[in-house]
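With one protein chain removed, the remaining protein chains of the complex are shown where they sit.
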Amino acid sequence: MKNDMGLIVKTMARATIPLIGIFGAYVVSHGHLTPGGGFQGGATIAGAGILFLVAFGLNEAKKRYDKNIYSALEGLGGLAFLGAAMLGLSVAFFYNILWKDKIAFAGQPGTLLSAGYLPIMNLAVGLKVFTGLVSAMMAIALFRRWKK
Amino acid sequence: MNVLPFLIIVPLFGAFSMPLIKLISEKFRDIWAVIISAITLCVAADVFYTIWKTNQIIVYTLGDTTPLGKGVGFPIRIVWEVDLLGALIAVTIAFVSLLAIIYSLEYMKYDTGLDKYYTLILILELGMLGIVITGDIFNFYVFLEIMSIASYALVAFRNDTWEGIEAGIKYMFVGSLASSFILLGIALLYGQYGTLTMAYLSHYITREPTFVSKVALAFILGGLLFKSGAVPVHMWLADAHPAAPSSISAMLSGLVIKAGGVYAIARILFSIYGISLNIRTLGWIVIFFACLTLIVGNAMAVVQTDMKRLFAFSSVGQIGYILLGIGIGLAAYGTKVGQIALAGAIYHTVNHALMKALLFLVAGAVLHEVGTKNLNELSGLARKMPLTSFAFLVGAAAIIGLPPLNGFASKWLIYESSALYNPFLAAVAVLGTAFCTAAYIRVLFTFFGKESEKVKEARDPGKAMVIPMIILILAIIIMGLLPWQINDSIMLPTAKMLEESGKYVLAVLGG
Partner (left out) sequence: MIPFQFVTAFLLICMGIYAFLYKRNLIKLILALDIIDSGIHLLLISLGYRLENGVLPTAPIYTGYETLKGTPMVGPIPQALVLTSIVIGVCVLALAMALTINAYRHYGSLDINKLRRLRG
């Protein structure tokens, strides 16, 4: 028995999944200017992943999902967040040393490349949220131990 | 002063790098957890020693060197403010967590999915350490939720048994409702006063207490009494603490209901609300709940047949002692009786963490070797497992309050202060101890009785499970031999520093 959702849904999913991905990347990277940021953008991109799981069925999704890589990426996102917070540890924890001493990401306030370590933290949190939510959804979908 | 952020950085680094370490090998993952918690214990001991030597409150700002804004006179950044009470509980948390992790090296050897277990236990420790060092009320709520979610997942860790799932569901629903009430109280406080720093809130509330602040206090106190297991809302404790794996039960019963429950009540009532409300009424409300908890908790422990459920109800009873001490400390604020009661409550917090951790580790050893928790089938254990029975003897004697061990000193302080304040409360406290003695003597008679069939092939557990029990026995005996030195040098200054809420406010606003 095929467990995908029919030809119409599959064609529309092929069209909209990349667009959701691009919109999610916009929300993540413009977190210091417009409403958005790490968690909101990460949840949007996870929506694209879940649309793939629902429209194309569990067998197709199982071929493209590797548990260890997603787990390692989640840990890497967390470590990047902690590393960016510890850069200015000589003054205080979470000190924005990239903005105050004009090392990187220091432009006019209101442009894209500004606000110090905020874009780095947004990207790290977005990666962690995306991998975490997709792993949780795959774990719930793969849970069929009682139906032999 | 600049090792304080490492108390949060080190467990967070350990928890985030655990999925990467798992790819290297399995044995290294266990050792990594032990290394991380050992480093946390060193940092916590260093912070406690600094505060104890200089007798000053440490204030640490996140993001800059001073919490005040540029050109304005009020704090705008998140502040971490540690006084002697916070540092003492942080050392207790780090110590018992290290012992629980060493114990679970062998106890959880036959379970699968252990990398998630070690990540969750490090996050549980991180949440508790964050609660005791923070000085900002929303930061306190975030760390409280981190600790609670990690403990819901750990109670339901063994998800192939029905007991863990049922206990996890009940614990999670009640705990989530309580956290929502706490958030409602914080939202009302923020809407009325416009600030989130605890010291500045205290400054405002003393100047103009309004009706909204009293409603917010009612919501926050209700939510925190849920979390600490006081009596009308204690039912989740009897289901959740037995169903968890035994090393987690030791951490739950010894640390979570203290850091997330009783410490938070003390901090909010003394440092934020201080002397602005009618403090005798507030003290008597807390004393009322404490008396109920003492009687009901200890009485329900006598009729149990499940060993871990008996220990869980006994935990409820001991929380009654701590709440009694805090209540008398509030109602008799400013006098010598109040200070002694508060010192007794703080001393009993530290003592009970050590004693209950030892008892739950003993229960875990028995469960691991024999396979059952039912007291009717466990008779005659003392001949086959001598070290475990001796550990249980020390732990039970300490909780009852026999003299050469450490439980005696803290219970004596609570008896003395309650007798001087109001003799009815002393009668209730002694009644609670009578019930507690009955419950533990019953288990002791079972252990030293005739042998039953199930204990015929029981042996003492392996090395990794025996070492934490020996360390806890030594700690209990050594702390029991010097009670008055510990009381005068550590507990009384802690009580004094908690009562002076003026110093707490000046540390942030003055400098």
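Just a few scattered comments:
Going in written order, the chains are labelled A and B, and every chain counts its residues from 1.
By definition in this document, a residue touches a chain if its C-beta (ideal position, glycine included) is under 8 Å from a C-beta of that chain, and two chains touch if they have at least 3 such contacts.
Note that the structure is predicted; figures quoted are calculated from it, not measured.
Touch with the chain omitted from the figure is made, among B:Y190, B:W284 or B:F448, by B:Y190. The chain that is not drawn here is touched, among residues B:N55, B:N159 or B:S489, by B:N159. Touching the chain that is not shown, out of A:L33, A:V54 or A:A106: A:L33 (per the contact rule at the top).
Within the full complex, the residue among B:D46, B:E145 or B:D460 touching the omitted chain is B:E145. By the touch definition given at the top, chain B reaches the unshown chain through residues 138, 142, 145, 149, 152-153, 156, 159, 162-163, 165-170, 172-173, 176-177, 180, 183-184, 187, 190-191, 196, 239, 243, 304-306, 309.
Contact between chain A and the unshown chain involves residues 32-35, 37, 39-40, 43, 108-111, 136, 139-140, 143, 145-146.
Operating definition for what follows: only the chains that are shown with their structure count from here on.
Between chain A and chain B the centroid-to-centroid distance comes to 36 Å (mean Cα coordinates, whole Å).
Listed in rising order, the residues of chain A touching chain B in the complex are 68, 71-72, 74-76, 78-79, 82, 86, 89, 91-96.
Within the complex formed with chain A, the residues of chain B that make contact are 5, 8-9, 12-13, 15-20, 22-23, 60-65.
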